[in-house]
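What you see is the complex with one protein chain gone and the rest in place.
Labels for the chains are A, B, C and D, by order of writing; each one numbers its residues from 1.
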Amino acid sequence: MWKTILRRVLIMIPQLILLSILVFILAKMMPGDPFTGLITPQTDPAQIAHLKAAAGLNDPWWTQYFHWVVNMFHGDLGQSYTYKRAVTGLIGERAVNTFWLALLTVVISYGIAIPFGVIAGRYEDTLRDKSIQLYTFVLLAMPSFVFYLFGLVVFGYVLQWFPTSGYVSLNADPGTIGYWGSRLYHMILPALVGGLVSTSGTIQYLRAGVIDNTNEDFVRTARSKGVPERVVFNRHILRNSLLPIAAFLGNSITGLLGGSIYVETIFSYQGMGQLFVSSITANDYSVITALTLLFGFLTLLGNLLSDIIMSIVDPRVRVE
Amino acid sequence: MALIEIRNLKIHYPIRSGFWNRVTDHVLAVDGVNFDIEEGETYGLIGESGSGKSTIGKAIVGLEPVTSGQIIYKGKDITKAKNRKALQYNKDVQMIFQDSLSSLNPRKRIEDIIAEPIRNFQRLSATEERKRVQELLDIVGMPSDALYKYPHEFSGGQRQRIGVARAVATNPKLIVADEPVSALDLSVQAQVLNFMKRIQEQYNISYLFISHDLGVVKHMCRAMAIMHRGRFVEIGTREDIYTDPKHIYTKRLLAAIPEVKPGDRDAHVAHRKAIEKEFTEEENRYYDKNGRVYDLQRVSDTHQAALPELADGGEA
Amino acid sequence: MDKPEDLLLDIQHLHTAFRVGDDFYDAVDDVSLTLKRDEILAIVGESGSGKSTLATSIIGLHNPMNTKVTGDILYSDLNLVGLNEPIYNRLRGNDIGMIFQDPLAALNPLMRIGDQIAETLLYHTKMTKEERDKRVLELLGQVGIPNPERTFRQYPHELSGGMRQRVVIAIAIACKPPIIIADEPTTALDVTIQAQILDLLRQIQSETHSGIILITHDLGVVAETADRVAVMYAGQIVEKGSVKDVFEHPTHPYTRSLLRSMPQADSDDDELHVIQGVVPSLKNMQIEGCRFAERIPWIPDSAHEAKPTMHEVGPDHFVQCTCYKSFHFEDEPAPTAEQIAAAPDKPAVETAVGGAGVTDDSED
Amino acid sequence: GSKSNSSSSSSSSTKQQTFPLATTNKKAAVKGATLNIAVVDDSPFKGVFNEELYDDAYDADFMTPAAESLFGTTSGFKFNDKGAASIKFDNDKKTATIEIKKNVKWSDGKPVTAKDIEYAYEIVANKDTSTSRYTGSLQNIEGLSEYHDGKSKTISGVEMPDGADGQKVILHFKQMKPGFTQSGNGYFLESAAPYHYLKSVPFKKLASSDQVRKSPLFFGPYVMSKIVPGQSVAYTANKYYWKGEPKTKKLTASVVSTSSIVSGLKNKKYDIAMEMPTDNYSSYKNVKGYKILGKEDLSYTYIGFHVGKWDAKKGVNVMDKNAKMNNKSLRQAMSYALNLDEINNKFYPGLRSTGTTLIPPVFKEFHDSSLKGYPLNIKKANKLLDDAGYKKGKDGYRTDPNGKKLTIRFASMAGGDSATAIAQDYIQQWKKIGLRVKLTSGRLLEFQNFYDKIQNDTNDYDVFQAAWSLSSEPSPADLFSEQAPYNFSRFVSKKHNKLIADIDSEASLNADHRKKAFYAWQKWMMDQDYVEPVQYRTNVTPVSNRVKNFTIQWGSSPWNEVELTAKD
Partner (left out) sequence: MTMAKEDTPTTDTQVPETAIAASPSAFRVIVREFLKDKGAIVALVIAILIIAAALIVGTMNSGELTTNVNVLDRYMAPGVNGHILGTDEGGRDIFRYLFVAARNSIGIGVSVAILIEFIGIVLGTISGYFGGMVDNVIMRIVDFWMVLPSMLLIIVLVTIVPHYDGFKLVMIMTAFSWMTTTRLVRSQVLSQGRRDYVYASKTSGTSNFKIMFAGVLPNISSIIITDLTLTIASSIGLESGLAFLGFGLPNSTPSLGTLIGYATNPEVTIDRWWVWLPAALVLLGLSLSINFVGQALKRAADSRQRRG
């Protein structure tokens, strides 16, 4: 298995290189540069031209790309022009926020989806199943941002149960329980909505899995052994139905990252998604390229993770 | 003169493995096989699952790229796609498949299914074509309203006969029948086998009849080959094989067939046990170090077997 | 004479109906059968004749939503029809073992072989983990798996078809159940492997003295393996008796036709016998009268019974419907009236309960 | 007529409401309450808390309670002596003398010294800090560019007569400017940097250092005691503050998104809301428990007519005689066609007024209120065009005087929903006078994209709308002179050169002369109409009723006086 993983990792390298070139060229194609906006009657265009040159923005793209890659290997993704600090540090800070939010979202999502999926599958075609199905349809039908917006307005503005922006309150001191409590408090609403929104896929997979597996021969074998129904369900039907879900776990990272753009923008939560949108408007190349690359990398990692999980949970996939 | 000659046919599939997922080994699906099919004859091919029977069949109709060796038809090596095209090879060589349902396109009417080879190989007018299809349906004993139906509206036996109709549509010289009756019930199997025989007599078709059911092969074929591990272990006439098997594998295969005579049961079981014992003891002698079947040796005019003694140059 | 305690199963007038649309249709229609200790009872018939349905009814695995089972399946003093689930569950695996056709599908792909076998023991014995594992290894050895320790830890996909089928057999016999049902255990296998598995079944039977119901459509397998045979057609049993009787003196037109259409008959170049028509589908099955009649149209209607019943044509050899008396193949001359009249027929008293009327058939 | 100095501020029918500049709360103050500031922004703050390095206005907002300007100013932006330091100019010696008051201390208790003032220049001028604040105007200080280029280790024009620890700094200029007395003139810095605190940080690392981002040091009333990056800052009173310790001990400031600020105000979460958006003014203008303070902003929005390009080599604007917009009648007609009053009234009731000249009325001294701009007059617009030979075709659109199809391309910046509606409105208005106007790129341009075009004179726009935010020194030279790269219209005229030079001439060191020069320039600009002022803005700051002694008056620094009259 290690060999397979290593091979997958090696395959990632050319993918990453391609991705980096693509990302870099795209970022370069964006109109203007980070210094374009720095105009007040007081600023000196000559100084700005000078800054541009110093940042290497006048070099041909391949030179810039080369420098960028070389620096990247030294852990230096460049400076954010708008934040005036190293991109690595900036993203690092945001990534932590995104990570916690994503983690909570995943936990909530599966926490809801698994029981729902199991109920829907086990009691196929009953009222329970139909209600759950309707729920997933509504979720699927609306773009996720509408739900985020709805959650924000109802629970943030109208009911005021949760904070409507930020990731921690000012008076919480890092390291204290209160600090983590405050962070959690800031994450609950986005994570809850995000979790609910992302349940539909899991529910449908699980439902289908349970229904299909119930009719499998090996379930009949288990019954013929006299295994009690409860055990038949848990050990034989459910475990096999959870396979695709487990495998999807890694890939769900990808979905969450894409979704973070909406969540973080709507909830003014300082994560990578929000950073990306604001960097786009500010043309902060170094941040845009780094983030896009990072997202790509995480997607790859998600795929890899899925494969690894799959090979752990499914003996048929275990090769070599 | 033989209708078709298979010379040292080899079909190997690469096995990819290892770190770079490179080809590390090959499945020797077919590994050096020689035989001829005579005009109007049925040639049987028997062997256990995975022994390479279907692969040979597909190679002969040109569905499987060949690793090496030749298949000679009308003096040309048809393992090359170019030659097949030039000869309109598939007009003369057709195939009947095991799974009657999957071999008929579920979205097509029977008419279109049967007419497909006609349209490709013979330019007929619409009415001529319709007439020909009708005629073919008659030949396989199907009512003419079948024309406008779809495959799923027929039973397994009927579908298999439609498959036969398609195969004979272009008046082929050879039909490769890959387990044509394995999926059928006894009563239906009888129908299909009867049809195949009748058509053979009428049109002087040759069959390569692939099966793992020795009863059926015995019923259908005068000449046959026993396959094991991608190679022939024994070829000969029906009498050679059934009454005088030489290779241990042939003997084992024959002994494994259940007899419908309950009275002889104990004797038969005892015989099988004995052969089985012989097989475990003698296996090494009948296969080389790599488990490969030896080359065929002539036993009689019609009979050849892959016997070890002769391969060693020793005496029979 | 059979001792009553030799009787394992007594199936009386069993009907199993499936829901198709809004109606129920009998896939098993008024079947009566007995299974005794120490015997292999074969059930043969073409596809769709209701063999599997019968077997599944015995072990009670039909989905109660879509299936109606009526009649009696008596096992010692229990009637399995309508038995409550907890009790049934205690019987499954412990008293009735089942072997399925497709050994790959029948095994849970995510569980180790050892655990799958041990699972049976877990719910029917009080063995400790160690004892169970030991028993599993023993079982693996018993079904002829060359390296039990290794196989114990393997997953189904790592085994060959023959090995898998052995595992499925090991599961079925783990608790030494008196009744074993094997539904086409060899159809997916090569002849050589089939022979091994059949030998194994017989060997197990002689070791455990259980009664085995062997379902197959291969007449050869029946002839080689079974003691008694029941021939099924369209949900009904049309002929039953000892293997020897049925094969050497086939009586029912269906049995006779089947045997005649086998290519193995040494008459080599001849055409094979063909039975006209097709097996009716579930919906078309519900015909009063002899269901085989439409496939032998040259036999006059008068030869069939209006409500076919079992007729005893020899010791413990039963045939359904009177048409067997006047049956002849199309290429044969019809039997004369005297021949018909002389055809064996005893009023069938085949109820085994209480042992009445059951004659000896201890030939083999 | 530049003679009148009438009190009617604007002739147009749009009225900017007059807002109070200070709170009027008279209740007794309470102790121990925390004052909460909201800084309305949709993205996290950047966190460059250094007056020499920050670029972002929001960073400045967060700095205000802590960082105090070196000099005091009047409400008219004139320097006075009320600040931490005083400044005196000597026109003959071409110097300015800065003297720090005795008790001015950094919040760590160390005194503010001459070196700290000098160090601010080093930070700005050093190449390694790469700050955009190093400007041409600053280079008017002797030796600054030499220092920048590394030719000199020190800045010769920044003299510390009493030594580094002294309290006096003398700046030596190459040339004296009329704008010197006006704060925000850009010729010298108005801040100091804590040398003792920053000296250990290399210039290159300064902007990202903890000394700037985590615990910056200022001499203003408050100390930034805790910073949650991008989100909020907590302040405590600076006990070393030179005017005495502030009355309110604790402050917080947080970024609040435009979408949540109104509900935040309704729930009284904040005491002061800075950078309040104006498009949704109506949703909070009556919010309970708040008083809305407001003042005219140092900015205006304008429409520019693109008539040439910037020659970067020569450093001059070059006008293209044949440019589409190089027709006064066309420009004036387009200006007359706009329903600016309607827009300003409907979109920003009371917060915007239609622009009339290029010096907004916030510069009371220089703004010529007699000029009326181009009030809506379709008839006049049509006539102008008819007379100039722009003939209407059958399709209702005019051709150019040569009879060729005329399509005018309008570049406008994206900015909320109203920007879209307004641009659309302009186009409709122009259609009314038969002009076919299309949006450059077919959509509103994002900020970067917009300025990328405007700065580089890409040939895909003829008219653009932009805005300037001004410093408190209103000289138009940087924005409109022949040498100004920011003269985005690229118009050049001898007459104009003269007019603009006069504003910053030696003669204008005389205030009255300067005022006249401003008036003359405004008049000429209005008539030529290369740049059409569109609107003046008012900024509003909601302040909760429990706040006492707070003012937004230009030149006042209320932070040490602010008090709260109710507990949280």
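Assume a contact is a pair of C-beta atoms (placed from the backbone, for glycine too) under 8 Å apart; a residue touches a chain by one contact, two chains touch by 3 or more.
Only a predicted model underlies this, so the values are computations on that prediction, with no experimental measurement involved.
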Residue among A:Ala27, A:Ala95, A:Ile132 or A:Leu242 that touches the chain left out of view: A:Ala27
Hidden partner chain, touching residue among D:Ser441, D:Ser505 or D:Gln528: D:Ser441
Touch with the omitted chain, as defined above, among A:Thr4, A:Thr98, A:Thr265 or A:Ser286: A:Thr265
Touching residue (missing chain; options C:Gln276, C:Thr309 or C:Thr336): C:Gln276
Positions on subunit B where the hidden chain makes contact: 58, 61-63, 88, 90-91, 93-95, 97-99, 101-109, 116-117, 120-121, 141-143, 145, 150-158, 163, 166, 191, 194
Those residues of subunit A which, in the complete complex, touch the missing chain: 15, 18-19, 22-23, 26-27, 29-31, 137-138, 140-146, 149, 153, 157-158, 204-205, 208, 212, 244, 257-258, 261-262, 265-266, 276-277, 280, 288, 291-292, 295-296, 299-300, 303
Residues from subunit D at the interface with the omitted partner, ascending: 258-260, 262-263, 280, 283, 339, 342-343, 346-347, 414, 417-418, 420-422, 424-425, 428, 439, 441-444, 446, 449
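The working rule: only the chains that are shown with their structure count from here on.
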CA centroid of subunit C to CA centroid of subunit D, Å: 95
Centre-of-Cα separation between subunit B and subunit A, whole angstrom: 55
Separation of subunit B from subunit C, taking each centre as the mean of its C-alpha atoms, in whole Å: 33
In the complex with subunit D, residue positions of subunit A that touch it: 30-33, 35-48, 51, 54, 79, 82-86, 89, 93, 156-157, 160, 164-168, 170-171, 268, 270, 274, 278, 281-283
In the complex, subunit D residues that touch subunit A: 42-44, 46-48, 53, 55-56, 130, 132-137, 184, 186, 207-208, 213, 226, 228-234, 252, 254-257, 259-260, 263-264, 267, 446-449, 451-453, 455, 468-471, 478-479, 485-486
Residues of subunit B touching subunit C in the complex: 48-49, 155, 157, 185-191, 193-194, 197, 212, 214-216, 218-220, 238, 252-253, 255-263, 265, 268-269, 272-273, 276
